[in-house]
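Okay, so here's the structure we're looking at.
All protein chains but one are shown at their positions in the complex.
Labels run A, B and C following the written order; every chain starts at residue 1.
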């Protein structure tokens, strides 16, 4: 019997990516897609790439009907809207994987300092931060997952092991990230018009991006003490992908080999984390369309500087793919089910 | 003494391109820019590329003030809005170059069949179609120019000579055009989001594009009898440029040399039309940022097919550049003044 | 037991795409990859996207060893080189799917007029043109497949039904194709440098492209009489995909419905051909990474013009994917095995 899946808010890029992945998932049937704006439209009329592949109609969200027809809900709504829907769904006994920021934080105050007042703080304690490789055990038995942001996924997967194993200092970490445009969503805006982005490049929200507190909370948990980082995101003229270059100070005794061992300790059994050898620097194309996170690092000996480069597809490992990975873990399936995509050569 | 110029609607891509060109024009001072949405904003706050180069403030349009401070007006408003402004400006004795479709047609009925009812049909008889190389003499003494559409410019410059000189048949002409995204303007819309256009390609408005009647009217004038064409526009993942491939049937007696002579007859003295030799096919990069129209042609002898390829920058020769060229002609300046940009090598 | 597959010439884009598809194919094991230039290199050192996914080493081609370890060979060598390898492999009893032009033509003279003298003309009679949907029955029992060119696939799938069913005239067909850059292969050349292609667009080999005779041969077979077409290919600044716009004259009696019925007759059971409804024009993004061919058409009534637009991924349905589809047919597998990729939304 297939797991019955519902997607709330299925017509943004993240929702559409969920449909793309889940419509081929062998253990799942996508039974409900809700989308206020497109209720009664065929999904394939909104995304014509899906003609003949997924022609179901979107509906408006009705709690009872939804909860009767669905075992697990993916919620792909904007911040704030999400926390209005999730409590009711949870109350009806469904598992929920929430892709907004609303259930990512342990500390409500931190959340509220960059988002808005939280209307369901009691759920925050139940929710698990869905960074699959780090929180796999807690995810198994959780009812509610706060699926990580895209930038945080690219930053935390490499940094958490290095902080935990005291390979790097917690002070002075600099994160220079470069993201594709799909991270900004599918709502028309001047900033993401083709003419403004194509053949162009710029930084944005320097020091003020909302993903910084999310990262700092997780890094502080890993380190055991408060961690503050410098974070500068940039907008790349590509559809998908985040490449992050991280600069940190090596602890005494850190060597290239100790960094390698540290990464192996955390990720040797992980099908989606590839620790690349020295000769292969990460590239967006190597992970595009896949749930992979590629990690590369080096040690600049004279300066005792650790340089780490990571790459993910922001819509897959940075959103919908990791959400499905979390569903697989919650449902006792093999972690890679439905996610075995091979990146293409060009 | 400099010519005092005003731009009405200066904050779309066309308006901004007018500012870019006119702000370096040696015989002109840009004294007024109006923009309802951005009144009181510095132009360089809307387009930060212009910081230190053009920092004047935009204003809201006030007829009297405008007409006192300006000798010639460029109107870069949307269709329909334009014909509400132009009559008043003309009435105040200013020359007007209108970049909308409102004064491009000779035949009001044709205009109204694809746009909307015309509120200033009396002006249509006074206006001259601003295809500079073809209507240079009429432009000299005109008070009102209907500046051509971007697609029509790329199609009419090569076709008018061939039709007039009976090198090709008027029946069966097929126009397959490919345009950069800036042609769709700067208003946010789903269709021109980066994620929808980048690494993508598609046709749009097949057979139904509004530029078809504009082209057909001009081709019919050139031919002396009604001409109907097939026109399919496509959207390229580039910022600027139109490349048009045209297929026509050769008249008996047409040879490669007769085509060449025909083009030379019309364009040998024209600084902005380059008839490329056989070995150099047009490319968008060869005309980007310039007022050039490159034209190439061949004859497929077995099939008696004439294939013509033209390339322009849609914002320059296809809009703002040709408008300035027309101003130069109207004002008795050298046609190339302010338009001598060299395309770049990469 | 898995089918043992060998790839000869596995390190161009087409070869790499074969590896990408076949490495996930459930009924296949890729046992040999040969590549003169990269013998003894890991495949994943040439294409680092494949690290941990396909790390086998490339080898140099040795006939006996190859033929003992392989049941079916994909040959992805350049024209001319291919026909030196294929006869020996066939002689050893292997089935061969050749992706060069060497076994695509029925008429050796036509082949030699645009390529070079053919050294294995006797094999031409045995080979089947691998346009899967059209030649499915012959493919089933064939030992040698001449896998179609990328442009011809995009042109023949829509045109063959229309010609066979006399919906269009065979004279005056115009094919305006636009292709991504990967069609030009992975060998460094000035023409395919990023700086020459990005934000650019141009036609190339106007009237002289080698795929024209390949198309004309197949169209002539379908029509029963010689067919000559006009074919102009253009180079798009995208990695993958061909979008082709075709113009033809409707036969008397042709209507939109008769066109629709004609397409349905040929493709209603075909999983990879999608005949799109009027409201959805094809786009490269709808087929990227998939084996789909999307077809759209309209009738311009006043002019009796049929306009057809098709879209494929040149490396999948235009090369490696169709090759695997042909293997599936030859081996009695379900046609879609290993090819069920969903196009992505962005």
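One rule holds for everything that comes next: a contact is a pair of C-beta atoms (placed from the backbone, for glycine too) under 8 Å apart; a residue touches a chain by one contact, two chains touch by 3 or more.
Because the structure is predicted, anything quoted here is derived from the model rather than measured.
Q: May I ask which residue of C:14, C:182 or C:291 touches the chain that does not appear here?
A: Looking across C:14, C:182 or C:291, the contact with the absent chain belongs to C:182.
Q: Which one touches the absent chain: B:52, B:109 or B:125?
A: Of the candidates B:52, B:109 or B:125, B:52 is in touch with the missing chain.
Q: Mind listing the chain B residues that contact the chain we can't see here?
A: Chain B touches the chain not shown through residues 13, 16-17, 19-20, 23-24, 45, 47-53, 182, 186, 198-199, 239-240, 274, 276-277, 279-280, 283, 285-287, 289, 315, 340, 342-346.
Q: Tell me, which residues in chain A touch the chain that this view leaves out?
A: Spelled out for chain A, the touching residues are 172, 174, 176, 178, 195-196, 199-204, 206-207, 228, 230, 232, 234, 236-239, 241, 243, 245, 247, 281-285, 288, 298, 300, 302-303, 305, 307, 309, 346.
Q: May I ask you to list the residues on chain C that touch the chain which is not drawn?
A: Counting only chain C, the missing chain is touched by 13, 181-182, 186, 188-190, 192-199, 237-239.
Keep this in mind: only the chains that are shown with their structure count from here on.
Q: Point out which chain occupies the most central position, where each centre is the mean of Cα atoms.
A: Smallest centre-to-centre distance to the global C-alpha mean: chain C.
Q: Please compute the C-alpha centroid of chain B, do the same for chain C, then give the distance between them in whole Å.
A: Here the centre of chain C sits 40 Å away from the centre of chain B.
Q: Give me the residues of chain B that touch two or more other chains.
A: 195-196, 199, 237-239
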